[in-house]
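Heads up, one of the protein chains got dropped from this complex, but the rest are sitting where they should.
Chain lettering (A and B) follows the sequence in which the chains are written, and residue indices restart at 1 in each chain.
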Amino acid sequence: MWIQKSLQLQPRSRGFHLITRELTGQLPELAQIDVGLAHFFIRHSSASLTINENADPDVRTDMESHFKHFVPENQGYYLHTLEGADDMPAHIKASLLGSSLSVPIKMGRLALGTWQGIWLGEHRNHGGSREVIVTLHGESPASDV
Amino acid sequence: MWIQKSLQLQPRSRGFHLITRELTGQLPELAQIDVGLAHFFIRHSSASLTINENADPDVRTDMESHFKHFVPENQGYYLHTLEGADDMPAHIKASLLGSSLSVPIKMGRLALGTWQGIWLGEHRNHGGSREVIVTLHGESPASDV
Partner (left out) sequence: MWIQKSLQLQPRSRGFHLITRELTGQLPELAQIDVGLAHFFIRHSSASLTINENADPDVRTDMESHFKHFVPENQGYYLHTLEGADDMPAHIKASLLGSSLSVPIKMGRLALGTWQGIWLGEHRNHGGSREVIVTLHGESPASDV
């Protein structure tokens, strides 16, 4: 069974955001899959998807502080500056963190660990709504009948 | 053909560890797959999986030195400090390196390059045993008969 759909995320401010529920709330099809994989792909080169801690919001704040420090704006060697001081750092962060995730599906649910959630990394100051293509693939319990 | 199983890794010290054999030794099912993909997913937000050099242990030592230097403990801007000085850096490393890997399966084996191995990144001082969900998917030679 293959299911593919495009989800439009709510616009977010720059930084890291827990979006597990926003995603799974739009994926009732997960319940049809007994064993499989869910693939999430963000169609932008200045935002990212990553898996991290789902509890303390300070972890997301500290992640943004780290990346602000270690992927600085206005580096003297940047050539690509016309789209704003936040743009080139956003591209670097996108590659460091990645544009896609694959998560196992087990008995109709994402098999995330207890403390794991899916994060959006919004790396532009005004990134707007981001598109995620979700591809679910697996076998349904019915296929055993 | 879908196969999904949970593996419990041996506890490791902080740093990077070559775990290819520990994983494949528990995956005799690989031999049943002619063409496919193996997905490895670590269910923690302070450890990671990555692919790198499988020969010289110094490469793993140097990787840890790099991350110790560029993802420092005790940064003044960290807010999430209650779980220990190693915790917030561990979350950052987990996102930089990633929580999952997909490796092609070819004729019953992982199609890793000659010098590639699967590494566990243990980013906590005392992380304990880590759980990895393995999802194998592919077609068996028998399906051609």
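In this text, a residue touches a chain if its C-beta (ideal position, glycine included) is under 8 Å from a C-beta of that chain, and two chains touch if they have at least 3 such contacts.
It should be emphasised that the depicted structure is a prediction, and the values quoted were computed from it without experimental measurement.
Contact residues of subunit A toward the unshown chain are 2, 4, 39, 41-45, 70-71, 75, 77-80, 88, 91-92, 94-96, 98-100, 102, 131, 133, 135, 137. Where subunit B meets the omitted chain, the residues involved are 35-37, 50-54, 56, 58-59, 61-63, 65-66, 69-70, 96-98, 101-104, 106, 111-116, 119, 138-139.
Quick note on the criterion: only the chains that are shown with their structure count from here on.
Averaged C-alpha coordinates give centres for subunit A and subunit B that are 19 Å from one another.
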